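For this view, one protein chain was removed and the others were kept in their places.
When the chains are written out, they are named A and B in that same order, and each has its own residue count from 1.
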Amino acid sequence: MMKKRPVLAIASAAALAMTLSACGAADSSGGTSGGTVTVGESTSLSGSIANLGQTGLQGLQLAVSDINAKGGLLGKKVKVVSADDNITPATGAANARSMITKDHAVALFGPVASSIASAEEQIAAQYKVPIFFHTSNDVSLMTKTFTPYAFQDVPNTTMEPRAVADYLAQKVGGKKITIATFAPDYSFGHDTVDGFLQALKALHVNYQLVKQEFPPLGASDISSYLSALVSAHPQYVFNAQYGGDLVAFTKQASSYGFFNHTKVIAMYAYAPLAALGNAAPAGAIGFDRAPFWAINAPGMSAFVKSYQKKYGKYPTEWAILAYASAQEWAYGVKKAGSFDATKVSKALSGASVPSIIGSMKIRSCDHQAEVPEYVGTVSGSGDSSYGGIHLYDQPVFVAPFDKIALTCSEATAQQP
Amino acid sequence: MTVSNGLPSGASTVERAPDLTSAAPTARSRPWLQALVPVALVAVMAVLGLVLQADPLLTLDEVLALVVFATATNLLLGGGGLVSFGQAVFYGVGAYTVALGWLHWQLGFWVTFFLAPFVGAALAIPIGLVALRARRLYFALSTLAFSELANQLAESRYDFTKGANGVFGPFVPSSLTDPVGGYFFLLAVTVVSLLLMWKVHHSPFGLVLRSIRENRERMQALGVNVYRHQLVVFVVSGFFCSLAGAMFVVYSQSAYPELLDWTTSGAPVFMSVIGGMGVFLGPAVGAFIYQFGHDELVRYVDDWQLVLGGVLLLIVMFWPDGLLGTYARARWGSRRRRGARDEEDADA
Partner (left out) sequence: MDADLEETLGTQAHAQGTPMSGSTIVTDLVGVLTTASSLFIVATGLTLVFGALRLINIAHGSFYMYGAFLATTLVARVPHVGFWVALVVSPLVVALLGIAVEVLVLRRLYRREHLTQLLATFALLLIFADVALRLWGKGVRGISPPSAVQGSFAVGGAAVPRYDVVILAVAVAVGVGLWFLLTRTRLGWRIRAVVDDPELLSASGTNVPLILTGVFALGAFLAGLSGVVIAPQQAVQPGMDAQIIVAAFIVAVIGGLGSIVGAAVGSLVIGIVQTLGAVWAPSWASTFMYVLMILVLAVRPWGLFGTPER
């Protein structure tokens, strides 16, 4: 009789075998036992935002190897595990979960996309592991969905557009201007555009909104959206794209002669400017979360040198902020004398952390790091000390944290 | 200029594989054996729920949702011969029903979970009415268009759906976010769904459907309303695909536009092909293999798509009946001499 078992039995055998193998894989060595601890970074390592995730991960790895070179943390060496989230929230969440449960990560470092960040924030809180966001900057991570285990080390979606609006208001004064917006169709794009327009209103800038376009995130072909933008003839375009998307936009738009009569306001940070080379749009307004060439903090020049040595490039703002985040975590662990999330969180709350971007105060009400935003006008000539890249004209506007951030009472009012 | 007439070498005639679903003479002669295996299978799954750690349990949660998704898709594929690349519409709508019900109307999980399959079924009526006007390839492409349309709507209707971001939130009750509780709930839903779909499959309706797949013209000549039969099975499939989407939410606690994408629609088709679309439990086995393959392989090799593509290619080229199908065919072949075909015809 046994040999005549119906086909269904295969299913049970297969299921059993596979679940057991999955079970075995979970039985790895504990993260805090032995001489090492693990930290995890699940981020976007492919697709249109891969550069953000990859250089961020490099910043983290460099920080960890610097920590290990100085003898590690609490006598333990630190190890980084990483995974690609494919820009999909469910994958990011699964990665974070498995880093905590299988690799026993004692800290997580943030993804690129806000949607994934909010998924990981909840998982980090569920398992009580600190998570540091150094790329995604959605303000609601620290307000609507705030948890005490989450830390934000970038200018958030309230701060960044406010800083840019400040700069624009100084430039145009009382003149009436026409503006169009162009942003990837997801929360970062919408929030940044809304934040920018609200900030312009608050600053009483006399503007007329002539066109709003939201092309799909990571779309290869934006030509139809671009020609709609061109035919609207705006004087200013606020563009919330970044990385490869921004480079593609700039190249295509300049084939229309767009930059001759329109000032584009966008995240022209080091990496896109380097990619554009001489095609960089002179006179456009750029903003950057952490330009290595404009920050004079102790440790920055040493960091730039070792980053160049290891990766053969100047560091992006993503690498710099990831490095600073790792410094923040290490500072918290040392101060707490423990890897325990609750103790680390308590130690960091309100602390001033020395980092490569200067002393970084961690506001206790919402765990937002008090970091500035850098805004400037893209130069018409290349900077010879940085290989001919077009950087910003001097002086670069450093928007002060207190002027652009939500106040503590505004932030806590939105917290759960 | 048109180069579209005729067919090279009769390529579009559908192959007629033997109907393996009802070719189980052993089981018919011993009904207790037929019941034994599913019961044993459920028992094994239940034991796993008690002994496994949280992490593999969460993977199993996702697998259970996919088992229902794939089996529901195979009602169309294996049962009706309808290749749909649009079942993700219903899967995604099931997930969004729970998420958006919570976001906009503060509806509780149990309400939206119960509602989800009905929303999917209701949506399947207009989509089916339109898509089923086209046949074969054109039906596949039409459903693909619906899938992409739903995906784009979810991405662009930012105020309603939160766009590409998706909806995340604490909308799953804590009794279900607990890994063991969630697992047993999903297991129960899976068992009930599979039993119901088994009923549909083995009803006279299911038989008519398979006859339509075998010979549409003959059934039409016999006065069977083909369009209506196919619409009904499309709606039933939509019902269970949506239920699967709502089950997925228990695992993921989120809904996002990729759930509606045509590549998501492709997944249950793959699972059915891997497991064997001619066997009722084929897609379920395919779902196990697909998801565990994905979760485990992805940890060790970067080239998951390469492996999946390679396996799929080998299966469609050399093993078109899938794993269970090949097994069943081998057994069926050995029993052919005993006149299994006659028995099957008598069944009709």
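Quick note on the criterion: contacts are C-beta pairs under 8 Å (C-beta built on N, C-alpha and C of every residue); 3 or more make two chains touch, one makes a residue touch a chain.
It should be emphasised that the depicted structure is a prediction, and the values quoted were computed from it without experimental measurement.
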Touching residue (missing chain; options A:Lys70, A:His261 or A:Lys309): A:His261
Options A:Gln126, A:Gln198 or A:Gln252, residue touching the unrepresented chain: A:Gln252
Chain A, residues in touch with the chain not shown (by the definition above): 45-48, 50-51, 54, 178, 210-214, 216, 218-228, 230-235, 243-245, 247-248, 251-252, 255-258, 260-261, 275, 279
Hidden partner interface residues of chain B, rising order: 1-15, 77, 83, 130-131, 133-138, 140-142, 144-146, 148-149, 152-153, 155-156, 158, 262-263, 266, 269-270, 273, 302-306, 308-310, 312-313, 316-317, 320
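Please note the rule applied: only the chains that are shown with their structure count from here on.
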Between chain A and chain B, centroid-to-centroid distance (C-alpha), Å: 38
Interface residues, chain B side, partner chain A - complex: 24, 26-27, 33-34, 37-38, 40-41, 44-45, 48, 52-56, 58-60, 152, 155-156, 158, 162-166, 168, 170, 252-254, 256, 258, 279, 281, 284-285, 288-289, 292, 295-296, 299, 323-324, 327-328, 331
Chain B partner contacts - residues on chain A that touch it in the complex: 4-12, 14-16, 18-19, 21-23, 25-26, 88-90, 93-94, 97-98, 101-102, 114-115, 118-119, 122, 184-187, 190, 214, 216-217
